[in-house]
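Before I ask anything, here is the structure I am working with.
What you see is the complex with one protein chain gone and the rest in place.
Presenting subunit A:
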Amino acid sequence: MPGLPPSVDLDECISRLYKKELLAESVIEAICAKTKELLMRESNVVHVRAPVTVVGDIHGQFYDLIEIFRIGGYCPDTNYLFLGDYVDRGMFSVETISLLVCLKLRYPNRVHLIRGNHESRGVTQSYGFYTECSRKYGNANVWHYFTDMFDFLTLSVVINDQIFCVHGGLSPSIHSIDQIKVIDRFREIPHEGPMADLVWSDPDPDRDEFSLSPRGAGYTFGAQVVKKFLAVNNMNHILRAHQLCQEGYQVLYDDRLSTVWSAPNYCYRCGNMASVLEVSDTGERFFNVFAAAPENDAVKDQQMNQDKSAEGGALPDYFL
């Protein structure tokens, strides 16, 4: 792969990451730089062909990501579209995003990564990724490499010209997908405007139109908005993530919109199922539902003991 230092062997990186080993800081730096170059050439609306398996929020639940590959097939045998929110909250955001980025670099046409609202400097400073990077690497450098790369992630994907895929939802500023194509996306996610709405908005089945979101960013949008958007753009479905679903997915508005959620037993407590959405070459949709990875706690505890001895404890400084 031109541009990557000869010392970086992507296949080796991937096999280490499958084993949940961290890559060295310099390797992350090189990989993120290379990924930026790759992503820069992608449009704000990437067109792909089915079959493709679509994955929702992962939030650092690395073991569950591996479970997804076990269930849905490994790269490059299965094409994957990830809808964002790879990091924050979970314990293994670094491992998760490292693996996904390496897979993207290795199989650029078989793996697609969309930007979620958590792929941002602001959010990751609050919700864990920054802390995790500092803790696992001893400094924030890899957080800088990753978040700088996030600025280049695409905002949306269209499958078979029929299914519009985005992390959050629609925007009152966007009627036609051509309006997405002209957004200057190479930046931190702004506080408002169409780019913010795409990663922040949620459907609200109790409403017809747009309304301000209680999240403090983006909008909620109803059935009329969805119908109109699909008609204007000559598509038949909107596929998004961004919201926890008890059953792993939720279908709304007469099968016009789906939410896919891929973090089972979210935050170790929610008891929810997860799913990936498999879109067949003819455009049929099938939710492949799964529960939390049956990870062996003994193995984890063993690993913890290794980690702890390496780290020597890490106490929040409130307690120092």
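Here, contacts are C-beta pairs under 8 Å (C-beta built on N, C-alpha and C of every residue); 3 or more make two chains touch, one makes a residue touch a chain; residues count from 1.
Everything that follows uses one rule, which is that contacts and distances are computed from a predicted model.
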item: Listed names "Serine/threonine-protein phosphatase 2A activator", "Trafficking protein particle complex subunit 2-like protein", "Ribosomal RNA-processing protein 7-domain-containing protein" or "Cytoplasmic tRNA 2-thiolation protein 2", with the criterion being the UniProt name of the chain not displayed; value: "Serine/threonine-protein phosphatase 2A activator"
item: Touching the absent chain when the full complex is considered, from A:29, A:132 or A:278; value: A:132
item: Hidden-chain contact residue, picked from the options A:97, A:245 or A:279; value: A:245
item: Contact with the hidden chain (one of A:70, A:187 or A:228); value: A:187
item: Hidden-chain contact residue, picked from the options A:24, A:40 or A:231; value: A:24
item: Residues belonging to subunit A that touch the chain removed from view; value: 21-22, 24-25, 59-60, 88-91, 117-118, 120-123, 125-128, 130-132, 134-140, 144, 147-148, 151, 186-192, 200, 202, 212-217, 243-247, 250, 259, 265, 267-272, 292, 295, 297, 300-301, 304, 306-308, 310-320
